[in-house]
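Missing here: one protein chain of the complex. Every other protein chain is in place.
Should a chain be cited, it is by its letter among A, B and C, assigned in written order, with residues numbered from 1 in that chain.
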Amino acid sequence: MDTKVLSMKTNKETFAIIGGDMRCYYLANALRNDGYNVKLCGFDKLTDSCEIAEALDSDILVLPVIPFENGKQISSPFTDGNINLDGCAEKLSGKLIFTGKKENFLREFPLISSQNVKSYSDNEEFSVKNAVPTAEGAIEEAMKHSDSTISGSKILVCGYGRIGKVLSEMLRGMGADVTISARKKSDLAWIELNGFKGIVTGEFHDISHYSIIFNTVPFLVFNKEILGRISKDALIIDLASKPGGVDFDEAKARGIRTVHALSLPGKTAPRSAGEIIESTILGILEEDDG
Amino acid sequence: MDTKVLSMKTNKETFAIIGGDMRCYYLANALRNDGYNVKLCGFDKLTDSCEIAEALDSDILVLPVIPFENGKQISSPFTDGNINLDGCAEKLSGKLIFTGKKENFLREFPLISSQNVKSYSDNEEFSVKNAVPTAEGAIEEAMKHSDSTISGSKILVCGYGRIGKVLSEMLRGMGADVTISARKKSDLAWIELNGFKGIVTGEFHDISHYSIIFNTVPFLVFNKEILGRISKDALIIDLASKPGGVDFDEAKARGIRTVHALSLPGKTAPRSAGEIIESTILGILEEDDG
Amino acid sequence: MDTKVLSMKTNKETFAIIGGDMRCYYLANALRNDGYNVKLCGFDKLTDSCEIAEALDSDILVLPVIPFENGKQISSPFTDGNINLDGCAEKLSGKLIFTGKKENFLREFPLISSQNVKSYSDNEEFSVKNAVPTAEGAIEEAMKHSDSTISGSKILVCGYGRIGKVLSEMLRGMGADVTISARKKSDLAWIELNGFKGIVTGEFHDISHYSIIFNTVPFLVFNKEILGRISKDALIIDLASKPGGVDFDEAKARGIRTVHALSLPGKTAPRSAGEIIESTILGILEEDDG
Partner (left out) sequence: MDTKVLSMKTNKETFAIIGGDMRCYYLANALRNDGYNVKLCGFDKLTDSCEIAEALDSDILVLPVIPFENGKQISSPFTDGNINLDGCAEKLSGKLIFTGKKENFLREFPLISSQNVKSYSDNEEFSVKNAVPTAEGAIEEAMKHSDSTISGSKILVCGYGRIGKVLSEMLRGMGADVTISARKKSDLAWIELNGFKGIVTGEFHDISHYSIIFNTVPFLVFNKEILGRISKDALIIDLASKPGGVDFDEAKARGIRTVHALSLPGKTAPRSAGEIIESTILGILEEDDG
């Protein structure tokens, strides 16, 4: 943290965390532990929480990844109240606003300066770090749904992007026999060089050997033909965002267990996920000040 | 598997798996997959299951780790019936009988030849292999009860026996920052040589730094004094058999979360646990024949 | 290898390996082991070797990475003869020619169609795979020049490109305490996520702690000021191509041991390096045919 950020603290700039899930709750904790003034709004089921009007007095406002649900209403599962930014355009102007989907925010508030709205999720560092709770959540799902140990299992990880990389290392670290599929030749070279078996995505000749398959590829990789060759005892954990990479109906018809595991960081490790949001936000503030 | 075991198969010797939990069910599956004739008794809630009289016709009988619950009654959660060996002494004589606690069996049947009763759990290979499902079960418990990722967490593993060794490697493989405690100088030398930080069990100067603590030592290591210095946010997973290594009342009074995780292999990975029993039993048969 | 490459074999297309070091010798071996007809030219000190005129009858000609030394003369340390392509332009036309520095070749033979000349070293897969012999060569140099074990040493790897990645993993795999420096935030996120300590290249506050430093960055990172803070007992292995990333004169004046380790694959693992060239050439042929 450089002097700019520190000076910000002494200037008593304050954060308001408005709505969101446990990640946002832990984000508030993390900011407080680092010495910032933080107001929470929409968390009265968990802790002290202020009204939206008071929250909007803060200098920096943090909204959930998807800022609005319904018009200008903010998702806030930890209050019975209703948090809505309708009619707040004037109070928002001049504030620094963090959310995930910046474009969704600006659609509702077209007159707010785009420069004042920052996305914490469109950020390489955020995505890289978020791969960790995603991979761990995927492993937790696999453990929950499998009768066997990860150690010693033949596992296929489909895709060698951020999540594929982190997940494969963790699975190997637990003793699994991991094969990774990718399309690019240079990815396949890295896969082998990192000590894994590499195969070409889609060219799944030995697909019946795997007892657990993790998919990270956002295309229909596991189609009828391929599902037809998978072991009945196999478990497929699909991490690709909707509609996912698996023909779920066909899998069900064949009796293959599938889990479409989405939004894992917030579910399985909300504290870590909140700390990742914190470090991303502070990083963006530093750069802006720098 | 050597020719002796193969000849046994062709001689049509049969196994009966009598009572027990999912491990015993998967043990039966594993034996069948390897070509043996297997009768299941006490599993009618799950699958075809025979009467005890028929089961006792088999050459080799396999009972649960703890053979009897109540007199000569066999624990059998997957039947509503009652499996009891009362009055079966004659039918048992001459059979080969596998159980875990051999001495418990012989207490009820003192006239059966001790040589015909084998323990599959008093076996170095069994214990080593069982460390894997135990360690994975411990990690699953930690994931379930923690808001943070394993990766990046400061974790203490107390004890460097079989489970401590396997657990530490897995945790590191997932990206945790692992410290291991032991008492023996040569264990501490191995700990460092294997790339971990080593501390002396009981000399826990920095105990407040750890967010997850796994105990494998079957003594009261985590007493009042030490619990008093543990972080309130910490999670303790105790793997030591009853009464365990933690003063649970004191931990509760201080608001420290504890999990006393016992019998993990059967709970979290019964298929793997059953396969380990199978390979142990076949190993013992091989040696006897050899 | 697909059917195109196989058909090529049955068509009796032949390779000539003309000049070069041990890598080229092992390249010839590897091609022969895979069933190709191969002529060697310029290796008479080692084995049977043909005249240049005969070599030029082959369909595919392979020259060293740097094709010419002196006009059209080919570096060929394993013959006392002189291999020169002067006056061979006509014989070369229509041939498929592999070398490393394609532009050097075309400078001497401007009338040869650029499409017929392929570089095996301007290739992502080649570069990725070559990181392995480079990293191992660097470790061998460190072992040779150090009185301490790699295991337990505090080591800095400067740069997180291909070689930095492979080298760091190997050093950690041997038990070293590895810190990696990089400039990009996302690289630093990956470094931490992969379980290493990450620092910003140039911001070397604790530089005096490292006993071995590997540099992979092709800029003057280790300047007077930084060398002034390095331990006198440290060893610097510079892997960056000339002029390297170290002020060697200053290091010498200060009594810091430095090794400028270049062209490691050919020196320390020529067989592996030759096999990498083979797989790169066959990959290029496959793609051309595909």
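Just so we're on the same page, a residue touches a chain if its C-beta (ideal position, glycine included) is under 8 Å from a C-beta of that chain, and two chains touch if they have at least 3 such contacts.
Please read these numbers as outputs of a predicted model, since none were measured by experiment.
Engineer: Kindly state which of the options C:Asp48, C:Asp147 or C:Asp249 is in contact with the chain not pictured.
Structural biologist: Only one listed residue reaches the unshown chain, and that is C:Asp147.
Engineer: Would you mind spotting which of B:Arg23, B:Lys39, B:Lys102 or B:Lys129 touches the chain that isn't drawn?
Structural biologist: Touching the chain that is not displayed is residue B:Lys129.
Engineer: Among A:Ile83, A:Ile180 or A:Leu193, exactly one should touch the missing chain; which is it?
Structural biologist: A:Leu193
Engineer: Looking at B:Ala30, B:Ile74, B:Val166 or B:Leu227, which makes contact with the chain not pictured?
Structural biologist: B:Val166
Engineer: For review purposes, identify every residue of chain A that touches the missing chain, sorted by number.
Structural biologist: 151, 175, 193, 195
Engineer: Which positions on chain B touch the chain that was left off?
Structural biologist: Chain B touches the missing chain through residues 124-125, 128-129, 131-132, 166, 169, 185-186, 189-190, 193-194, 283.
Engineer: Determine and list the chain C residues touching the chain excluded from the picture.
Structural biologist: Spelled out for chain C, the touching residues are 22, 26, 132-133, 135-136, 139-140, 143-144, 146-152, 169-170, 172-175, 268-272.
Here, only the chains that are shown with their structure count from here on.
Engineer: Line, ring, star, complete or other: which describes how these chains touch one another?
Structural biologist: Shape of the chain contacts: complete, all pairs touching.
Engineer: Could you list the positions in chain B whose residues touch two or more of the other chains?
Structural biologist: Each of 151, 175 in chain B touches at least two other chains.
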